[in-house]
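Showing just some of the chains, left in place.
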Amino acid sequence: MREPEKIDAEIIKDHGLTVEEYEKIKKALKREPNFTELGIFSVMWSEHCSYKSSKLILKKFPTKGSNILVEAGKENAGVVDIGDGLAVVFKMESHNHPSAIEPFQGAATGVGGIIRDIFTMGARPVLLMDSLRFGPVSDPKSRYLLRGVVGGIAFYGNCIGIPTVGGETFFDESYKGNPLVNVLCLGIVKKNSIIKAKAEGEGNTIFYVGSSTGRDGLGGASFASRELTDESHKDRPSVQIGDPFMEKLLLEATLELIRTGVVVGMQDMGAAGLTSSTVETASRGNSGAQIDISRVPRREKGMIPYEVMLSESQERMLVVVKKNKEEEAKKIFKKWDLNAVPIGKVTSDGVFKVKEGEKVVASIPVKSLTDDAPIYLRERAKPKYLEEANNLDLSSLPLPENIEKVFVKILSSPNISSKRWIFEQYDHMVGTNTILLPGHDSAVVRVKETRKAIAVSCDGNGRYCYLDPYEGGKIAVAEAARNVVCVGAKPLAITNCLNFGTPTDPEIFWQFTKCVEGIAIACRELETPVTGGNVSFYNENPQGAIDPTPIVGMLGLINDFSFLCTPWFKKEGDLIILLGNGEKSIGGSEYLQCIHQLKKGRPPELDLTTEKLLQKTCLELIKKGLVNSAHDVSDGGLAICLAECCILNRENLIGATINLERDIDEREDILLFGEVQSQIILSCSPQNFPYIEKIANKNKISLKLLGKVGGENLIIKKEGKVLISKNIKEIHKIWENSLVKEIKI
Amino acid sequence: MKFGVVIFPGSNCDYDCWWAIKQVTGERVDFIWHKEKNIENFDCIVLPGGFSYGDYLRTGAIARFSPVMRKIKEFAQRGGLVIGICNGFQILLEAGLLPGAMRKNKNLLFVCKYTYLRVENCSTPFTRLFKRGQILRMPIAHFEGNYYTDQDVLSKLKKNNQIIFRYCNRKGEITEEDNPNGSLEAIAGICNKEKNILGMMPHPERCSEAILGSEDGKIIWESIVESLKDRNRGKK
Amino acid sequence: MFNAKVYISLKEGVADPQGATIKHALDSLGFKGVNEVKTGKYFQIELNIKNKREAEKQIEDMCKKILVNPVIEKYEYEIEEIKR
């Protein structure tokens, strides 16, 4: 690349800066910026780094809590106290656009990035989860993306040796061409060895550590802050390649280095690479920083300062080391065969100064890049599609002639059927902590040398959010919490990844605001503060924006893992109980989409007070050892939930007979496949039933006896009339093989 | 009695092995950095799973040149017990300590899941507490576990009872369907002629505690301890 | 009949961590003067086609459609007639 002679209107526009923003830059510098400085401003002020459109809205989130050690936004990830002197660091991040262009490497580097966010805080990463969205599996391009993304996650996570213990996958027309790849990483750290992403203490040394710098990912942050177009493939040279082996060395070296006590602060070079890591650490430390980029290890010849500062080459970090301790640090990096070069010093003048040898190539007040970045309150307008979309006329929907056929069709829908083809490609056992393997309500990982276990669930329903972003946002939190409750964990806090279209479109921004408000209220009610997250805008393909898709990652804690609860039925003769009594709805349901090809109506309603009581009740029952299984009713409704209870344990399939007595007026399709909130299916031995009833009554949670575990069939009757009667081996086979079959076409 | 777990750059089951051996045997377990040249004081050396050198080039191809490998060769020649698990097995193959090579899994995908294994030989120091034909439940996690060797070597392996584990189904039958990676004759683990070097793709350290869903891996660690005890008694 | 040899390598500027690791291994094994190692893929495809032009068209098509990931890879090929 060559430096342009003069900065003109064209160049400013190409950097995604408005005329007003450019004026603001001039004011901050009290002069015209040079090309390198313009580049630095453009990435730091990009949506991706500055959160300029979302910042004001995200303030609605509750962030405080008695066990929150580091609040959202203060560091690269939130920190939650789990007792025993330990804390959990966790965060979720998106890599949607890179994965649309190059699914394998895009997803792989997404995994690499979020892992660095965790271990640079001093935590050892113990689990990964992935939340994925694709266009329909019937579309060859979507299958190509699915294979690539799953392969990339597997490549990176398996090699570095962090188990991918669960996730979720959903297929819908709206994600065609713009898949979502959200990855969560969780690490554990001793409370007293948390490392901050801060550069402070004049004279301390700034180290560049890891891979050398190339032109890859140039301008990635601004790329993520733009819509995908048919031209996007021309952005190709910016594709980054993941190197999980290098990252493994970085991980081990970093944790070893932290134990020596010479580290002042540390940050990963993620989006906007060297620029953002230096600027953000200096800003948090209220310091300045001076670096000499002639010392930066380079992979390519002839790179200009602009390119070095904006490169997003992977597997690089910035480490601030106490002065006079440099040799100690170097020794450890050398042991792990890593590049580690002192490139500069922390200063006290609040200026970010970049030199190349003796020549100053950029000099910018740090705060002008961070705290003083532009912030916007974007226009909002209720989307016009809603009125039509919310209006579902039930009487126009024909009742299915053969309800059992409908059951089989839903069971084999890619959204419902087993995701084994995906999670068997992930090493989900490395670390020997995974005590509940993937395929269940939550992933559960024990904490060695304690009796504790951590449960995590990722949830978000784009269809619900499309039909009602506020309810959809609430439901994402409630469902994630319910999922960790079902394994016996107490929900503690969330992280999130908010995936939306273009924020300057008032209808999109309205969706965004409503979703955030929904998440916020649910987090308040359920007392699970938001510890951090990530916003991904500009998720659009030529056909329009994706459905609004906020993903919630819920952290739950089990104090004694001998009380782990699993979702599958266990014993012949156990009673099957429905806990909770929400209002069923077929609006936005899998049934409506799969059978009637409609995305209409209203999502199920969620009453947060009831939800909280339900979760409290379920936890109490599990902790008292009164139930043998717990599984929440979600996608696909009651019939699918019951089927899952029968087949989730492959080694021991077991049938059930259900008699639905009430709900007489309800249509059979709603009864079986209507979706609902605040309901959990439990099973228990008959002698425990009275105690369970007592506890439910005390907590004012409704409870219904549905039937009995046993036999070789799943039989669902309504007032004695058989609606479904099917062999569980067959049910299992259909559920287990449907997705694989479609992928392998 | 002392176990040593080698750490290569990119090993990632090192700590898991350390933990499992410690939990099961209570014996001393130390880590051995791959550049270490002194392994005199160990009784059993474990080459753990993972992705040494990222599995770049070929699995195990670069790790076999680590300085510690020459020492391990000598250690094995003296009759010391060496067990290579997953990537450790692949390194033993590349280093020529065991015969054969690994190819990509038949379905060309990484696979992580529980498998069933049949114990084919229980008169080795690693398997002496099993019963011949015993069926085990043990997880695998690899991309290249598709064992291959030519007919010549295969007949030698058979003749010397060097095939230790085979993949099978719940009932112990060897079927195409239950062979998770396409391995020749469903081979999951082999040892050398002298029976003091074992290589296996399944992970015993991942099933050495009840909380993890299977304890079948425990028996391997216990067998090793038994064998070492016998040997030490012999010495005295 | 033709035999096509297809060589696929990474485009300029695309990082090659595998190549870098192999170079490092060669250095430490004592090989001198290794400037760079680049990794790639190699396919041999046997085509039962009469006409060389047609065979070339086929291979070009295969590269574009399936063998090569054009986002990060480039390719070359050679085609030879095989006489039986």
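Per-chain numbering from 1; labels A, B and C assigned in written order.
Quick note on the criterion: a contact is a pair of C-beta atoms (placed from the backbone, for glycine too) under 8 Å apart; a residue touches a chain by one contact, two chains touch by 3 or more.
Values in this document were obtained by computation on a predicted structure and should not be read as measured data.
Undergrad: Would you state the complete complex's composition as copy numbers of each displayed chain label?
TA: Expressed as a formula in the displayed labels, the copy numbers read A x1, B x1, C x2.
The rule is simple: only the chains that are shown with their structure count from here on.
Undergrad: Based on which chains are in contact, what kind of graph results: line, ring, star, complete or other?
TA: Graph shape here is complete: every pair of chains touches.
Undergrad: Which chain B residues touch at least two other chains?
TA: 53-54, 56
Undergrad: Among the residues of chain C, which are close enough to touch at least two other chains?
TA: Answer for chain C, listing residues that touch two or more other chains: 17, 21.
Undergrad: In the complex, go through chain A and note every residue touching chain C.
TA: Contact set of chain A toward chain C: 101-102, 105, 211, 214-216, 233, 236-237, 239-243, 245-246, 299-300, 313-314, 337.
Undergrad: Contact residues on chain B for chain A in the complex?
TA: Per the stated touch rule, the residues are 9-10, 12-13, 16, 19-20, 49-51, 53-56, 109-113, 139, 141, 143, 203, 205-206, 208-209, 211-213.
Undergrad: Help me check something: in the complex, which residues belonging to chain C touch chain A?
TA: Residues 11, 13-17, 21, 24, 69, 71-72 of chain C touch chain A in their complex.
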